[in-house]
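Just one protein chain is left out here, and the rest sit where they should.
And now, chain A:
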Amino acid sequence: MAPIPGSGLAKGLAVTLRTMTKKTVTAQYPDVQPELPPRTRGVIGLFEENCTVCMLCARECPDWCIYIDSHKETVPAATPGGRERSRNVLDRFAIDFSLCMYCGICIEVCPFDALFWSPEFEYAETDIHELTHERDKLREWMWTVPAPPALDEGAEEPKELAAARKAAEKLAAEQAAAAQESAAAPEPGEEDQA
């Protein structure tokens, strides 16, 4: 059936009127802070206690915007007659956010969980040099890193948890077997009767 002439005009009016009664989508930042999704890429925090100065992040960074300085220290042997160990000590860890393209490769690549995404985004500066965040500032961002979002229902168990649980279960089973054995050992006859 052909549409009634002018129905398109009425439809147009209806659309605008309906939109008027709906809630607006205007974000009232900075009066109202935006609701950011989990895993928002705002700024990178450094948990420097975990950093071993392996330099993987600096090497993988496509922009080469991570600067790391370190020196080696020797740690005296833990046991008498043991070997002295050498340890990397972090002197400088800086990320230049004027170069960073927020790809997150450094965070992905870090084998020791020393880098994290933080949702904070209000760190604009008037001087571009101040966008290079040194290690103390990067350490401060760590306080703003949210807890990792909960896993989806029915999701596979995280590998480390699975491994830990398996080990614990194995241990418990061994202990139970040992206890049973020690309990059963004095009177083996009873068990047979039962």
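One rule holds for everything that comes next: a contact is a pair of C-beta atoms (placed from the backbone, for glycine too) under 8 Å apart; a residue touches a chain by one contact, two chains touch by 3 or more; residues count from 1.
Here is the rule we go by: contacts and distances are computed from a predicted model.
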Chain not displayed: protein name in its UniProt record ("Potassium transporter", "Succinate dehydrogenase cytochrome b subunit", "NADH-quinone oxidoreductase subunit H" or "Bacterial membrane flanked domain protein"): "NADH-quinone oxidoreductase subunit H"
Omitted-chain contact residue, chosen from A:L13, A:L36 or A:M55: A:L13
Absent-chain interface as seen on chain A, which is shown: 9, 12-13, 15-17, 19-20, 22, 24-26, 28
